[in-house]
Each structure stands twice: as structure tokens, then as C-alpha cells.
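Left out: one protein chain. Kept in place: all the others.
Labels A, B and C are assigned to the chains in the order they are written; within every chain, residues are numbered from 1.
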């Protein structure tokens, strides 16, 4: 098992859907960052279900407790351990799933790999394990903010409903105006309708989440096996239900010519103006590369998109097998599931992105690894 | 810099386009695998340019030499160091690029990150660095083959030319029939035409490469931060020019319903028959998940696709800046470039996939980490 | 900060002397190992103070709680998070130490490295952080025991009192007969007297702890940077207060000739008899190498010794400086300290040894990394 990620800013997560607690240990956060449970709770609240009719009606409080790593309201350079107690588990929902893997879930793989598999609500494969990532992301975001880096995720597609392009600087406030977390409010309404239809019919639907990081300096990422896009791809693909990751123009580059796709460099015309997105004297006129060239950030906004599959837990009869009895065994999954997890995934992809960027900000010498109060390079 | 990847089967690469040599050190290959320079040379020959009119006319021999790790024709468990001497560099091609970053290349990022930047042909950012990956891939493939795992990559799209779906078992032989390495020979002809048009007009074009691994046992991959798709996404995104990675149905999942997308399990009807793709008694009727569920292989073929941007080196005047003089400075890049690197990328994506799978085969206990002759679990 | 160690069997610890909790996350323990809180509590009880008049009179319950990773009384392959709440802290003891580093402690280094330093009882530098190691050690020991490996540590020297050599197989039971955890009961009495004298005079005293692992198979350890003795040296040196590590004959080898020091191989005369120490058909007639040759175990008992400095917290006036006022500032440290930590270190060195061996048993293919029920190599 590999439940630790990162090189200098490192996160270890633990816990499953039905154990005593979930949590994370964040190691390598420099000392002297102001940090409280509230900073983390705000982020966890964006993730938890039960906040709108679009999500699962499970009422998970997900109250975070910091166990270590804070002294006098600031980080002290030692590992920050955080836990969230599980308190709303209905284990009886799942007892019929013993030896019967749910289609679209990892149950079958867990069963075959580890033998002793927690079939209650997905165990460690559950979406609840993203709580650990959100905890780490909350701390990473706070650290990045001290260096002017901001991260926002928004839903750009649900099923066949595709959002219009919204100017980058309007996204952060527009995304808050609807429960779908889509910056195009018209599309958001149609998405909402589609999700509710799925809910009614016991089905689920997929979508796309885009994440934008602004204020990132030039030169994050390390060729060859520490490329920024490589690390982002890994972090994003590791989010439950993600089946695709693209950077900048992404899969569209396949049908483009070089003369269309190359982003040309010019001297920054806005260099005199204060603009959080433009920290430097050279910019590109387009951003097909999504802020990453040769595996390194080029100072433009870093843009990624992830494809999220429809929630595999649906309330329809599905074919599967009983692994013990070696017989086909159709199954009807009960429980309270999200018809579409994309809105809730936004906070997880922000977190995953933040964790990668925080790690690289330290690795590249932009943030002092020991103490943020020490002058950076 | 991070030039090492893998946990148990580990590869370190070094070298750039214009230094004395490029190479790789493969560490963690178990002892007693038969291995010769020929095994590696065959793979390198698939990567090297000058083999068809579709590729750069640079004539790079790319002759590999094994320096260590072999005893009596078999691996001995110690690191296998391999080098390829550089011998066809035209450094004069590039002297005008000092301080003048090429659009679409990492030059600007290298300049700003490391200061002392090799502007000759991309230095460590050059596609030549994939030589290291192909060396590692050749060894990984040989190791995987001892356990029945085969990997094949093929081109499925070049520009707006999209190949038809070809049955999985026909791909390996069909891909050899044309220089595009596309299994659909009709599409291949149109792709070839498009690439030659780009060559004539000094432009370049992107595409998509699909990779299929068959014979993979159930249970490779480790939740949460060692997911098989996470590691594949990283390895594939780290290939030069890749801007997107998808697994199975990939971005199509966004517009699907759960009832369409879930792969149902059934008892394997072919369990009596000998089929390299089916090692187990349970299979899925569809493979939208691309052989990976919950971050672990489910025993079905593992399918990934990568989006490859058009070669950024084009023979057209492009806008850029002189970083030292701080002035706009249009540039015309000379040299012998590939109008489309997709055909040559196929061998690199096979290699990247093989390296990840070899690592996970050892990590999951399917291959003895010390000696392949020892009984595996 | 690096608070994670191990490659396949990995432990992350967190917490300090005066925070809310201390704990550890153990990642990579294969599934299906029977494990309960009791298994861990037994080991923690050996570590905690207040159990004899030789130790600090702090009464720390150190009650462990397992938060995750167990399903149906057995490990399930997911990370095992354990916490111990802090509940007997007297923070007022330490308020005079703000900006005034204690001689022999890491305070000065913490202050200068992290700025925001927890001066209460040593913070993360406190001996209480070994709780995390003991938790990890308890799980590692349980895992090793399934493969016949046993580990015992005993005190061989306190100040100038040196224990006689005791036959290896008598040590486990003799070490329990006295609170010093010395297998030579006569020496133990003198050691006990010396420790109590130190307690009375407000001084402290150092010592040596030897650790013996039996039943270890041949071939653990990986040349060159994963040598078993290298990893043991690191793990043992990282225990608080350790200033020296030796394997086998250790520093005595310096004055020996090769003809004396080499351990000769013979066919094992006891091969017919059941002996936990002898798993193989070849043994050495002596064990100057301490069971490790060329960085790999040779099947003989693995023997290490560590030098432990006298507890730096003593009740005598000592010279130090006030770092803020930049003036010399003699200090008298209050609190309830151990006059000699060697007896309590025995359990920590057992733990550190067990963690290293568990990691290497998996890395070398002796224990299946996913599920202990799967046949090992």
C-alpha cells in the first residue's frame, strides 16, 4: 500500500468509510504558518454530502480535530495529524455485498488483492477517503496563499450539458452561485435538472471538472520524472472515479497543427499593472500548454481538466458474480448515493492540485522548507 | 531534479541531446533474466529517427552498450547501466537560440529555473532523452513477458484523421504494416499523406496513441497514492509532448450514465480456453474502465490513450522574446525535425507502460524481487 | 521534516510531548495479520515510565487506540493509524525554558531551524515520540513472529557496570527478572544501585543496549544503499540519545586481525535438530559479523549494540544562554526525569529493529506484500 505522497510537502492518509476515523498526517509543512481547525473545516464542509438536494442525503458532520503540529496557533514544522471521526455509518446497508463485487467499484480487485476486504460502503475505496486529501489540500492552500497562489475548480460538463467558457477571473465568484459549482449559471440549471433526473431514475451521470491555479511562478517541476504535469496527472487520476486528465488544450492538441498550437512569447504588456496572474515580464499570447512547458510551469495559469465517471453505485439491478459460490448473482445496491459526484469533486481536485504545487514550491526553492519566515530564494 | 522513477523496479535516466552520451540505470530487475544488448537494441531501433520519410532525417545510430548488471548472459540483480553515445549532433543549428526561447518548448522554463541552460537542440528537454525510457522499457518488457504480459501501442489519430476500431488481437501484427504504426491501414495512408503535407509546409501535427497491456493479473496497484492508473498517468504524461491521458472510456465517461458505464461481472465463459487476455474465472462484459477499478487492475486488458501535441519545432517564423535583451524577437527554427512524432512515441508509451507494470508486478508480489527463478506468490 | 521511514513496510509518526496526541500510521502491513489494541498496548506498557523506582515518576497511561486498518480482527491491507492521547502534561514545569536551550537537548537546533519551537518538555524532540516507534514495532514484531523471527533487547552496561555475557537463549527470560532489563542479574543489582545514586544526586548515567534478532533468513538487505546494517544503523541512531551503533564485534574489529575476525563457514551440524536460530544447512562457527555480511543477513543471529548517552535533563545548575537576550543564562531544569533511560530504551530498540526487519522481509520476497495468507516465495 502506498498512502503517502509528495517529496518535501508530504501527505499520508488513512481510514475508510466504516472504521473509527479517517485522517491525514501532513509532513513537511514549514513552521510559522498560521493554522487552525477552522481553516480545514471550511474546506471539509465543501466536500461533505447533505448540503444540497443534488448530493447524497447522508448527514456526515466530518468534524476535524488537529492532534499535533501546531504551537501557539502556528505550524511548528512537525507533522500535522488530523482526524475526522466516522459517526453516520449504516453498515447494515452493505451486508449483502460480501463476496459480491459491485460493478464499477474496486471491490473485486480488493477481494483478490488483500483477501480481507471491508465490503461496507467501499471501505478504503470509498469516496470518504478523499477527506484526507481535502485536509492536506486545506493546509497546502493556506501555504500557497502566502505566496499569491490561488486555486479554483469548477464543473464544465455534466452528462451532455457543456458549460460555456467563462473568463478566468469571474470563475471564483460565479462558481459559488449554484450547487453544481459550475461558473456558467445557465448551464448549471440544466445540469441540476439532469442530476435530479438521474436521482429519480436511480441512475448516475459523469462530468468534467476544470482546475485553474493562478500566481504560480515560472520553473516549478523537474524534468524528467518529476515533471509538474506528471505529478498533477498522478494526483488527479488518483481521485476516485477519474478516468482522464488533460492539461491546457488537452486532447484537442491531437487535431491541431504546430502553427496553431504553439503559444508565442511576448513581453508582458501588463507588467506595470497589478495582476495576480502575471508575475513576470514575459507571457504567452495563448495558453494551449495550460501553463506547463517541458514539464515546468511557465508562469501562465495552470489549467487541468479531469473526466469523472458516473457514480458506480446505482439503484438498478446489475449483473455480477458471487466470488465464493462461483455463480452469477445479480445485485441491487441500496444506500444513499450521489447521482453525480462532480460538484463535490471540485474541492478534491483543488486539494490534489494544491498538494502538488505546495510540494513543488518547496522543492524548487520558492518556499523555505523549514520556516516560512525565512527569506525565500 | 528527479530523474529516477519506480519503487521496486527503478529507472534513472541521464543525458541530453548534445552531450557525450545518454543512458539509463535500471535498478531492481531481479536476477536470472536472460538479457543482451540485442534485446534493448531492437526496441531502440523502433524509436530512432531516419527509418522512414515520415521522420526526421537525422541519422542517429543509437547503439546501446550495457556497462553492468549482467553475468553469464543473465541479470545478476545489480544495477544495469546502459549508454548510447551521441554522434550525430549539429550544434551549429541552434546557436541563434541562446536567450531566445522557442515557442512550445521548455526553453523559457529551463532558462528561468536553472540559469545554465543547454539551448542546443533542447538539451535535457529533447526527445532524445526518451532513449533512457526505451532502454528501461526493453528490460521491463522482457521481464513482463516471463509472466505472459504483452504491451502494444498504436496510433489512433493524426490531426483530423481518426482510425477505425481494430480488434485487440489483430493490432500487434497490423501496426507493423505501415510507418505510421496505425492498425487501421486505410487511415494509415491518409495519416501518412497528412504528415508529408506538414513536412512540406514546414508545419507539424498532433495525434493520439493508444496502449494496450494484456495478460495483467488482477490486483496490481495500491490505493490511495500508488494507484495503477495514477502511476500510469504520471508515466505517460511525463513523455515529451503529451497533454492528456485517459484510461478506458476516458473523457467519454463524462457524458455517460452509470447504467451505461458500469462494467458488469460474469463468470468467464472462456475459462476452459487458452486466451492470454483472460487469466481468471471472472471477467467484465465491457471494458469501459480500461482494466482498472479503484486504482487496481481487474484482469481485463489495460487500455490508455495519450494526446500528443504537434512537434513545437516548426519551420515557420514565430514570435518570441530575447530574454537577455528584453525585446520581442521573432525566430525561425532550423534543424531536422519530425513533422509528427506520434509513430515514434508508440515505442516510448509501450516503454513507460512496461516500466510501471514491471514495478507493480514486483510490488504486488507476482514477481520475486530478487530472483525470477524463485517461486512467485 | 521526515517522519516516515521504510520502503514497503512504512511507518509515519506524529505528535509531541505536550500536544493533544501522539501516534503512528503503519502502511504496508499485509492483510490478514491478526491484530488488536492489546498487542500494541503490551509493548507500550514496557516503554511507559512510572513502572519502577528507576524511572521517571510521571504516570503516563499511554492508552493506544486503533483508528483504522483492521477489519474483523485482522489487518485489511490499509493503513493502520494508532493514537495515544496525552493526559499527564505539566507544562508549567517548562515555561522558564523559552529561548533558553537546555544543554544536551536539541532545543537550540529546533529554535534555529524552525523558529516556532515547542519548549514544553522537548516537544517533538521528547522521548515521548518513541511511542510512535513502539506502536510500529509492535505490529512489525507480530508480523515477523509469523515467520519465526524473534527480537530481544537487553542492557549490557550502565555507567561503569558491565554485564557478563549470557547465553543467547537465556536472555529473553532473564531480562524480565529485574527492572534494569539486564540479563546478568548480579550486574543488574549494581546497575540499579548506580541509577538510584544518580537519581538522588540529580545526575544521570548512560549505558549500552544490545539487540538480538533470531530466525532471520539468509539474504535480507540490498547492496549498496539498502544494506541491512545501513538501515539498522539509521533506525537505531535515530532513537533519542543514541550516539553509537555497532554490529557483531563492532569497534573491537579495529584491533583484530583478519585471521581472527573472519567467521568460517561449516555445514550445519544441528541441521537435524529443531533450532529457531538455525534455519539453514550452512552456519558460521563464530559470529563476529553479527549476522550481516556484505550488507545482507547470513542467517546467524543479528546482533547490534547502541551507546545511549546519560539523560541530558539533570537537576544541576548548567551554563547556557538566553538566545533572545543574547546573554549567558545558567539554568536549573525541573521536572520528573529518568536518571537512566536505558531500561526503557530496550523496547524502543526492539521496535526499531523489528520495523527494519519487517520492511526487508517484504522487500526481499519472504513475506507477501499484500496478504500474508498468500504463499511466500
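Everything that follows uses one rule, which is that a contact is a pair of C-beta atoms (placed from the backbone, for glycine too) under 8 Å apart; a residue touches a chain by one contact, two chains touch by 3 or more.
The model shown is predicted, which means the values in this text are computed figures rather than measured ones.
Judged over the whole assembly, touch between the missing chain and the shown ones holds for A, B, C.
Summary of contacts with the chain left out: across C:165, C:200 or C:327, the touching residue is C:327. Note on the undisplayed chain: of the listed residues C:55, C:120, C:178 or C:364, the one touching it is C:364. Residues of chain B that touch the chain left out of the display are 1-4, 10, 12-16, 19-23, 25, 27-28, 31-32, 65-72, 74-81, 83, 113-118, 123-124, 370-371, 373-374. Annotation for chain A: contacts to the undisplayed chain at residues 7-8, 78, 219, 223, 363-365, 368-370, 374-377. Taking the whole complex into account, chain C touches the unshown chain at residues 1-5, 7, 13, 101, 103-110, 112-113, 124-125, 129, 132, 157-160, 198, 203-208, 218-219, 221-227, 229-238, 240, 242-267, 281-282, 284-285, 288-290, 293-298, 307-314, 316, 318-321, 323, 326-328, 364.
Heads up, the rule we're going with is that only the chains that are shown with their structure count from here on.
Chain centres here are Cα averages; for chain A and chain C they lie 39 Å apart.
Rounded to whole angstrom units, the spacing between the C-alpha centres of chain B and chain C is 45. Chain A and chain B have Cα centroids lying 26 Å from one another.
The set of chain A residues that touch two or more partner chains comprises 1-4, 13, 113, 124.
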